[in-house]
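Left out: one protein chain. Kept in place: all the others.
Naming follows writing order (A and B), and every chain is counted from residue 1.
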Amino acid sequence: MSASSGALRSSLNIGARRSQRLAQAMQRWPVSVRVAAGVLGVLVVVALLANVIVPLDDTAVDLDRVLDGPSAAHLMGTDEVGRDLFARVLHGFRISLTIAVLAALAAVTVGTLVGVLAGTMGGKVDALVMRVTDVFASQNHFLFGILLLVLFRPALGGAGAVMLAVGLTHWPSLARIVRGELMSLRERPFVSAAIGGGASRWRLARRHYLPHLMPAVGLAFVLTVPHAVFHESAYSFLGLGLPAHEASLGNILADGQRSLLAGGWWIALFPGLAILTAAMTIGTLAEYWREHLHPRWRSELEL
Amino acid sequence: MLSAEAITKSFRAATGRLVAIDRVSLELECGARLGLVGPSGSGKSTLAQIMAMLLAPDGGAVRIDGDRVDVWGVRCRRELRHRVQLVFQAPRVAVDPRLRLGEAILEPLAASAIMPAGAEERAELLQTWAARVGLTGDLLERFPHEVSEGQLQRACLARALVVRPRYLICDELSSMLDVSTQAALLETVAAIQAERELGVLLITHDRVLADAWCGAVADIRELSTRDEAEAVAVAAQSRAGALNVLLRGGLRRATRP
Partner (left out) sequence: MTSLLEVEDLSVGFRTRRGVVHALSHASVTIRPGELLLVVGESGSGKTVLAHTLLALLPRNVDVSGSVRLGGQELLDLPPAELRRVRGRRMALIPQSPASSLNPVRKLGGQLLEAARARGLREKQARTRLRELLAELGLDLEFIGGRYVHQLSGGMQQRVVNAMALVGEPDIVIADEPTSGLDADLVDATAAQLREISARGASLLVITHDLRLAERLAGRLALLYASRIVEVGPTMSFFAGPAHPYGRELLRALPEREGKSIPGLAPELTALPGHCAFADRCPDRFDRCGESIPDLYPAPDGVLARCFVHAER
């Protein structure tokens, strides 16, 4: 019986196989995807370990070194009050990425909940919810985000308001996908078969609906992160995001703009490069993932 | 006995309602092999789903061993649902693509909390059913897209039988399959039918198959209690409706940006 029980055990235990399959999948990645994954991995590790790597204090003001260019002591130079730019960009990257991830999480949560609500209730609830979704979708993300920032910044603070602004503007496309998926899943014969086999609503949701929704939700999350990075930077650049002393990439960029006239090109360049690198690497990975997923989502997920 | 009494079902369509079946009655005895034939679009699959409690009819009644079914789908009592099992016509879409064949076969037991607790018992049960439907080797560990249509339909049959139903409805069990697979599946069904007094309703558009395999054969067009002229009128209307829907669907797809 041992061979057969082994077969069953492995057929009921997918975990081990899944990591194997991931390893196999990675071997097929094209070079661009591997590079992107590597660079992003380094960036994330560096951002997480910012304090360890750069013992310099990113807020330490040194008026002897105002607007020094890149040098051995200060890899990316210093800003207009003499703070080390390398330290500020690393910290800024960490802050911006954290806010972006949380904001994307908020957007995905809202989108999933709205989609599930519309897809399971159907009828009038569905019609109403989807019209509201249309209203949100028809707004310009950025302008609508600014309105939300102005309204909520006093109550939530800079970081909280940015997350809210991104969260409330980036959910409609996911809501539509989740709703559509649920509607078509409900019509699939394997769901009928599961009902015939005795599955409860809870089991249907957990075992048959959720696993089919997860790729779309996960992909939407990954695609939203670079957007959130852009939005955070843009809001902070305009002075609507984080407080000016916080080293978010957008704030550093705003400082850089002032220093450009004084010849300090490096202050705008390095945070700009950081934003670009983060967005490009995440974008490349997400794009590859999307191409290997459901074709129908490709057009829907043009965020 | 599993009986359908004057079942009516229509579907909403762009041009009004499409009548799929109109006052159709059918009785399936325990231990019997009944064939149900008719052209495509005559409502055979709709009737199958209603009799398997997966689709609520607009009118009429379904009785299982005298118990009248009054709720359908996920709200229906599990014990009742297990008495009638349906094998769907297209195995490719009837198995969750994310479940391995072995998991899919045992899924009804897991869903109904009647799965044996011990891994050994579970494996033995799975092996028994896999052997009965002719699945061997590592097929149980594969995903649906990694096996052939015939192998998948064997798994579907095992999944239906694993809850020990009293009535089995096979909706075009073999219409997409090769003759030898068809013969193998029907042999399995026949063996279990004889062992357990299973009532089998074989739905097919293959009259030759129905005549050869079933004790009795009914044509769905002759099961309706409405009169002939009415039937013709309804059929014509339904066909026109269906075509319009098709055209509109096509137009909508074509004009979408």
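Everything that follows uses one rule, which is that contacts are C-beta pairs under 8 Å (C-beta built on N, C-alpha and C of every residue); 3 or more make two chains touch, one makes a residue touch a chain.
What you see is a predicted model; the values in this text were computed from it and never measured.
Visitor: Wait, the hidden chain, what does it touch out of the ones we have here?
Guide: B
Visitor: Please pick, from B:Q49, B:Q182 or B:S224, the residue that touches the omitted chain in the full complex.
Guide: Missing-chain contact among the listed residues: B:Q182.
Visitor: Decide which residue listed in B:V71, B:A113, B:A131 or B:A212 touches the omitted chain of the complex.
Guide: Going through B:V71, B:A113, B:A131 or B:A212 one by one, B:A212 is the residue touching the chain not shown.
Visitor: Go through chain B and note every residue touching the omitted chain.
Guide: Answer for chain B: residues 39-40, 134, 136, 146, 148-151, 175-184, 186-187, 205-209, 212-213, 243, 246-247, 250-251, 254 touch the chain left out.
Assume only the chains that are shown with their structure count from here on.
Visitor: State, to the nearest whole Å, the distance from the C-alpha centre of chain A to the C-alpha centre of chain B.
Guide: About 44 Å separates the centre of chain A from that of chain B.
Visitor: What part of chain A is in contact with chain B in the complex they form?
Guide: 1, 4-5, 7-12, 14, 188-190, 192-201, 203-204, 207-208, 211-212
Visitor: Given the complex with chain A, which residues does chain B contribute to the contact?
Guide: That would be residues 49, 52-54, 73-74, 78, 81-82, 85-86, 88, 90, 93-98, 100-103, 107-108, 111-112, 119-120, 122-124, 126-127, 138, 140-141, 156, 159-160, 163 of chain B.
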